[in-house]
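Please find one structure pasted underneath; my questions will follow.
The complex appears here without one of its protein chains, the remainder shown in place.
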Amino acid sequence: MPLLPISRRSLLSGTAALLASTALPSSLWAQTPTKGGRLIVAADSEPRNLNPAMVASNGVFFVSSKVVEPLAEASFEGKDGLEPRLATSWEGSADGLTVTFKLREGVTWHDGKPFTSADVAFSALQVWKPLQNLGRVVFKDLEAVDTPDEHTAIFRFSKPTPFQLIRNALPPLTSVLPKHLYEVGEIDKNPANNAPVGTGPFKFAEYKPGEYYRLEKNTSYWGKDLPYLDEIVYRVLPDRAAAAGALEAEEIHLAAFSAVPLADLARISKVPGIAVVSRGYEGLTYQLVVEINHRRKELADLKVRQAIAHAIDKKFVVDTIFLGYATASTGPVPVNDKQFYTGDVPQYSFDVAKANALLDEAGYKRGADGNRFSLKLLPAPYFNETRQFGDYLRQALAAVGIDAQLVNNDAAAHQKAVYTDHAFDLAVAPPVFRGDPAISTTILVQSGIPDGVPFSNQGGYKNDGIDALIAKAAETIDPAARTELYREFQKKVEEDLPLINVAEWGFISVARTSVKNIANNPRWVVSNWADTWVEA
Amino acid sequence: MTRIRKLILRRLVGAVPVLAIVIVGGFFLLEAAPGDAVDAYVVSIGGDAKMIEELRQSWGLNQSALARLGFYLWSLVHLDLGQSVSFSRPVLDVVLERLPNTLLLMGSATALSFSLGSLLGLFAGSRPGNLRDRLLSIGSLALYAVPGFWLGLVLTVVFAVQLRWLPVSGMETIASGKQGLERALDIARHLVLPVASLGFIYLALYLRVMRAGMAEAWRMDFVLAARARGVPRRRIAIRHVARNALLPLVTMLGLQSAAMLGGSVVIESLFSVPGLGRLAQEAVSARDTPLLLGIILVSAVLVILINLVVDCLYAALDPRVGASEAAA
Partner (left out) sequence: MNAARFFRSPEAVAGMVILAALAAMALLAPALFPADPLSIAGPPLTQPFQDWAHPLGTDRLGRDVLAGLFHGARTSLAVGLAAAAAAIVIGSMVGTAAGFAGGWTDEVLMRITDAFQTVPAFLLALAFVSVVGPSLTTVVAAIALGAWTGPARIARAEILSLRERDFVAGARVVGMHPVEIALREVLPNALPPVLALSSVIVAGAVLIEASLSFLGLGDPNRVTWGGMIAEGRTVLRSAPFLSIIPGIALVLSVLGVYLTGEGIVEASAARRSLS
């Protein structure tokens, strides 16, 4: 093929690499990065604890991932979707009892002390396993970490633990802390929790509460010639409208996590010098879920749940509420997940007539006022979209004769009402998919979870078949077999509808076009930004 | 001056039960709220039952409400405002950090609305019922009817985003290293929009009170008598009529010190000013009882002090009031 001098395969991988390194269409041409400069980004919250090894959450990572690094980071093109950070290689044993990490050499902490396997062992055993919100699950059977030399760490588990799960958990769960600063005193009272010390491309410099965080370039970073930026400043802008205005007035360069409301994107994308970027969140997919309280006799009936699923127009939700920046869900694993997703599950199309017929069949006839029964609907308050979906769902249910009364609560009251007191019939939740069903999605279906655990099954649903599947997958070592179990899980969930998955979405960044190399990995916003630069 | 001294003493003694009512009321209000500080926190991070239990333990939330109130009051007696759970820092530090910003914002906005409002009120009330009065009254009300957040948004869009005359938000240029006069000017530039959004809204109140007081005074016997004697109208307006309006005006100033703080909740979050109003809102949503009580306490002390000054002024302006109060 003379017209196509390069093979399709190399063209594809070449395109992928190009897209990965440059996110904006205007910067498709290779450019030499400008060194230096200050990047100012909007931050909408101020976490009480900036220690990413203790609190694995996006709000914490947003600032601290530049300072404290994990063993590996997510990647568009790397093997198994990973690229090395503090570990250069990782390997699991066939019996699922050990994982061996080779660690990067020549790395120093920001205070000049060398980084060694002792730091990894300390972080894993003293922080990730006992203290971290997610590590408690993944590392629950971690027994010991052997350190045969300064650059090797061998994790030993008391029970077989799927290597696939450990691998998927590496980017969010394995931020490494300096042992020499944390070994004395209580870990959760350490001053470094609010002024983190790590190995990352930026050092924590300054925090003015209510105003800003400032990070400075780490001149002895292990990455060659990195980082490009001299400084990153996080400006605290709690008001949603403030971010758009500040971007337009060139007071900030970047607003991540959809700080600019979706409804304003069409307009702001036309402002010269500003670009809307939807990449860089592939590893942080949020799911729009209708939680169901199975203690309500009507909702314990599968036909009623199916009717509700048929009453929801997912296309309307995606097009109107999310303005196209979302995908309709088919089940509990997001469509963009390459490892576990299957579309081979029962589907519930938008069909009001069928929904009405199912409700009639279930024995809930319309009364004189046209209503079959009343429900209490609690939309989660955290996102505009969850509340808007609540408004929509009320109307969608009215169309099939179900009268839903909306209850608006603030975050703490919602958490208490839904996850502790179970004072709801339907709730709208935005759980996050963390790359592996074992540390996300399954918790919304599994039975036996104590009261009070957020984003978990508090609807009183119990299905022994599904519980058995989840338990089996948790100890299945072979990745293919494990994946198969989770596919079976998706099918079972869609058959029995313990909850209804409506849509899934990633956040949107809005940035000045002068900012380069944004969105070049699936967790870009919460990665280390070593190769990000600002055009002079 | 013993009259005024007695008044001050009375007010300070009176402040103790007021503060007690506010603290206990605030405590139980937040106590009655669904969800506690741990609920508010785990929403942002997730976590399992054991972690939640440990957090409740270490934040002291597993004790009874009365025990916590007792403990709080006990440390308050020792002038300790306790530890903020959402910031994990001493409440006093957090509050004192934000207080100057709020004082600056409130002070400037009050000065703006008081001076401009009473001046316009004087114009309006000097000839009640004429065209100028009517236009001023309606104009000020139109301003008062504009929601504060909306005025702030519109001003931002026009002056900061479109014209770029003023910064969009914040208290000063961040991490700029500016010092002295340069820094003061920088802060002043940042304050223009929030002060305007807050001050213009409350302007109508002073105008209304000034005008109402004056309109009423024009019909009083001593004014009618002065007019009958042929004293020039302008002189009556300033000497007798405006003076009559001063009392309610001063009362309004005292009243507004608290209202301004409330108005600043929305304005502070709109303009990202790190002040007490925004902090209070965050404390409510984080169920951070010690922090909220600390903010309420500090702002209550502030309001009480302002009202004390107002009462002294009041007594000085109207001898009868102080006399009857001091006699009571």
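By letter and in written order, the chains are A and B; residue numbering begins at 1 in each of them.
One rule holds for everything that comes next: a contact is a pair of C-beta atoms (placed from the backbone, for glycine too) under 8 Å apart; a residue touches a chain by one contact, two chains touch by 3 or more.
All of these numbers come straight from a predicted model, not from anything done at the bench.
Trainee: Considering the entire complex, write down the shown chains that touch the omitted one.
Mentor: Listed by label, the shown chains it touches are A, B.
Trainee: Going by the contact rule already stated, which one of B:Leu120, B:Leu155, B:Val168 or B:Val209 would touch the omitted chain in the full complex?
Mentor: That would be B:Val209, which touches the missing chain.
Trainee: For the chain left off this view, which of A:Asn409, A:Ser440, A:Ser509 or A:Thr532 is in contact with it?
Mentor: A:Asn409
Trainee: Based on the whole complex, identify which of B:Ile8, B:Ala65, B:Leu112 or B:Leu153 touches the chain you can't see.
Mentor: Final answer for the missing-chain contact: B:Leu153.
Trainee: What residues on subunit B make contact with the chain left out of this view?
Mentor: Answer for subunit B: residues 14-15, 17-19, 21-22, 25-26, 29-30, 32-34, 134, 137-138, 141-142, 144-150, 153, 157, 204-205, 208-209, 212-213, 215-216, 219, 247-248, 251, 255, 258-263, 265-266, 277, 280-281, 284-285, 292, 296, 299-300, 303-304, 307, 318, 320-321, 324, 328 touch the chain left out.
Trainee: By the contact definition given up top, give the residues of subunit A that touch the hidden chain.
Mentor: Touching the missing chain: residues 240-241, 244, 261-264, 266-267, 320-321, 381, 384, 387-388, 390-392, 394-395, 398, 405-410, 413.
We adopt the following convention: only the chains that are shown with their structure count from here on.
Trainee: With chain centres taken as the means of their Cα atoms, state the distance from subunit A to subunit B in Å.
Mentor: About 41 Å separates the centre of subunit A from that of subunit B.
Trainee: Report the residues of subunit B in contact with subunit A in the complex, numbered from low to high.
Mentor: Of all residues in subunit B, those touching subunit A are 33-37, 39-52, 58, 86-88, 94, 97-98, 153, 156-157, 160-161, 164, 167-171, 174-175, 269-272, 274-275, 278-279, 282, 284-287.
Trainee: Along subunit A, where are the residues that touch subunit B in the complex?
Mentor: Interface residues on the subunit A side: 40, 45, 47-49, 55-57, 59-60, 131, 133-134, 136-137, 188, 194, 206, 208-212, 214, 233, 235-239, 241-242, 245-246, 248-249, 251, 382, 409-417, 420-421, 449-455.
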